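Structure first, commentary second.
In this view, the complex is presented without one of its protein chains, the others remaining in place.
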Amino acid sequence: MTMQFNDETFRGDYTFRNSAAAIRRFPFPFDRDGYMYSVNIEQHPGGPAGSPFEFAFDVDEHYVAEMKDREITLADDPMRCQSLPHMELAGWDLLELIMVSKARDYPELFKLNRDGNAWHWINRPLGIDKTFTFLDPTTLPCGPMEYITRQAQGDFALLHEREGNLWLDAGMVTSQADWSLDFDVGMNFFEWHAPVPKARKMGVFDKALKFLLAVTQEQSYRRLNWTMTVNPRLDTSPENYHKWGPEKRSITPANVGAKQFLRVELQTFWRLPRSNALAFPIRCYLCNLEDIATQPKWGRRLHRVLRDIDPDLAEYKGFAVNHEVIVDYLAQFDDGAETSPGIFPD
Amino acid sequence: MSKLALKVTEIEALSPLVKRFRFEDPAGAPLPVFSGGAHITVEMPDGDTIRRNSYSLISDPHDGSGYEIAVRREDRGRGGSRYMHTRVNEGDAITVSSPANLFQLDLRARKHVLIAGGIGITPFLSQLRQLGIAQKPYELHYAARSRDEAAGLRLLPDAAHIHVHISDEGARMDLGAILDGQPLGTHVYTCGPEGLISAVADQAARLGWPKTAVHSEAFTAPPPGEPFEVVVKSSGRTVQVKADQSLLEALEAAQVEIDYSCRGGACGRCRTHVIACDGRILHNDHWLSEAERAEQKTIMPCMSRFKGARLELDL
Partner (left out) sequence: MPNTKFSPSIDSRPTYAGLVSQGAAPGIMVADAAGADALVDLASADSSVMDRAHVLLVGAAADTVSRIEALHPKALHGAPDLEAATPLVKRLLSAARMGTTLYLAGSEGLMGHVAALATAEGLPLEAIQMEHRGTVARRMQCVHCKGITEDVTTDPFTCSHCGLTLFVRDHFSRRLGAFQGVCVDAETPGVVPDAQEIRA
């Protein structure tokens, strides 16, 4: 089966849409009718065929459009991609991981031929056919991390391990939930997460750091995180907050179903072999309330989760101003019936 | 923990006490590459127990065609190195872990100073190759008692920034001279006997080096000792630890689930809570702080032993 890629936008006229198949495979993040902050970590890759968990780096119908959106963001603000000098080797590690995985998992879309360090990479959806020398940056048009993450959906952080901590020393970040790579690059794990309310007190990041330090090169992991975004906008950066901020206040009972999106991050964790750095890809999936409600289980459950959520959390996730309209809208899909356990639709 | 089933393809005596082993995939498949300073854990089945020792990889980290380690025969140890020296032959099957790294280079450093004592040269052999590929400035100082003891000599390139100090030949290593006047951003790494590690740390502190620029790896195999017993809380069972067995090995032999990585008291993975301790824990690890040792509420089973009436573990 060859994949069809949508011609769509994530800004301006916002023509982004999910096909029926994309809706069914949406990584709905709630496995029960309530939300509690938890670390909810699973091994990755691995999951039902066709799900976004099946392969190391999921490629879906939004691939080409997302890469175009990244190009627009980078043209406007090249600092969204940064790598401190000592992170180049980690960049090559990441390039290898992504190329090898994609060529293995999507042979009809990607091809990689390696003869020692002479590599030949074909990316059919983006029309790229490139020969280069592995570990020789002069043979690529840009650094290895930038080169490969211009061809991979989601944001990427590369963390350098030292002094018992992890340092955010490189990244490609164009679809972030409100943090600035340019500002945070070079920070350690606690500094980088410092603005997250309460979490330090709850010891969440101590545990998370411990877990991440123990990730080995033989086993990688994933977790889901979520937030809410008005309009299918990838670039919800602080840099452009003054440009997209007003849209947040444009939600009405009439448009909430179409304009309010559940934004899910599929976060994965990989120990890279040559650099011993950690790769932290953060893949973003968007689905509006209307489309979520096409799966009766999800409509019911999302209503219950958001109705009962801690107001502080709604504030932190940035949808407190629209909370009431969202819950009122979702109420129509909740007939009180029981929901089955797990995240997948019935 | 995922394992690699490999074949022993080469064994070479580097010195009277040290042998080099090479392992490859039996079908010639490439092995995972690694970073300078990484180690693997080698399984040594011996009767009804499996001994596991960790060894630094000494081969090229970017070369997945095989893994190489160097093993020094320790006749007073638990028998792991003796097993490698006497029972392992070319052509044998051997099971090892994937590489993990607890002694990585700080790639930000402006310059790397590597200091090895005796068999402590091993992690530097892969690091040298990594530094060479990255063309980073470094100097290596390798101290050994005699040329016979300096097994690493055969594996070291002949280069101006590699200095060998043989004490029998009167060439003792002068740590003060090595560390004084290094440029800002230099990092120092030491691997070897405890005494060398603390001598470098002391000298660096005297010269005002920040601790974060001083790294070390004391890779010791678990010491043997007197037999003892532990009680496992979940099952209430008593597990016997033999004289030549580590506590971790005894627990594994009794099918008790327990996590590990380095098996050398350096990574913290095997850290276990003590529920009851009537006696004295013999802490041999490099992980717990002095205060934690004194409390006797935690133990690192990969290295530490016990002497006394009763020890119960939260497992």
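Just so it is clear, A and B label the chains in written order, and each chain counts residues from 1 on its own.
Keep in mind that, in the parts below, contacts are C-beta pairs under 8 Å (C-beta built on N, C-alpha and C of every residue); 3 or more make two chains touch, one makes a residue touch a chain.
Note that the coordinates shown come from a computational prediction; the quantities given were computed from them, not determined experimentally.
Trainee: Sort through A:Gly47, A:Gly186 or A:Pro296 and give me the one touching the missing partner chain.
Mentor: Of these options, the touching residue for the absent chain is A:Gly186.
Trainee: In the complete assembly, which of A:Ser19, A:Thr139 or A:Asn240 touches the absent chain?
Mentor: Per the contact definition at the top, the residue touching the missing chain is A:Asn240.
Trainee: From the list B:Gly91, B:Gly195 or B:Pro210, which touches the chain that is not on show?
Mentor: Checking each option in B:Gly91, B:Gly195 or B:Pro210, the one touching the absent chain turns out to be B:Pro210.
Trainee: Just checking the interface: what residues of chain A touch the absent partner chain?
Mentor: On the side of chain A, residues 79, 180, 182-187, 190-195, 200, 238-242, 245-246, 248-249, 321 touch the unshown chain.
Trainee: Which residues does chain B use to touch the chain missing from this display?
Mentor: Counting over the whole complex, chain B touches the hidden chain at residues 108-110, 179, 181-186, 207-213.
As a convention for this text, only the chains that are shown with their structure count from here on.
Trainee: Could you state the distance in Å from the CA-based centre of chain A to that of chain B?
Mentor: 38
Trainee: Please give the residue numbers of chain B that touch chain A in the complex, ascending.
Mentor: 1-2, 32-35, 38, 61-62, 97-101, 104, 106-108, 130, 133-134, 212, 261, 269
Trainee: Hey, which residues of chain A end up touching chain B in the complex?
Mentor: Those in contact with chain B are residues 84-87, 89, 135, 160-163, 214, 216-219, 273-276.
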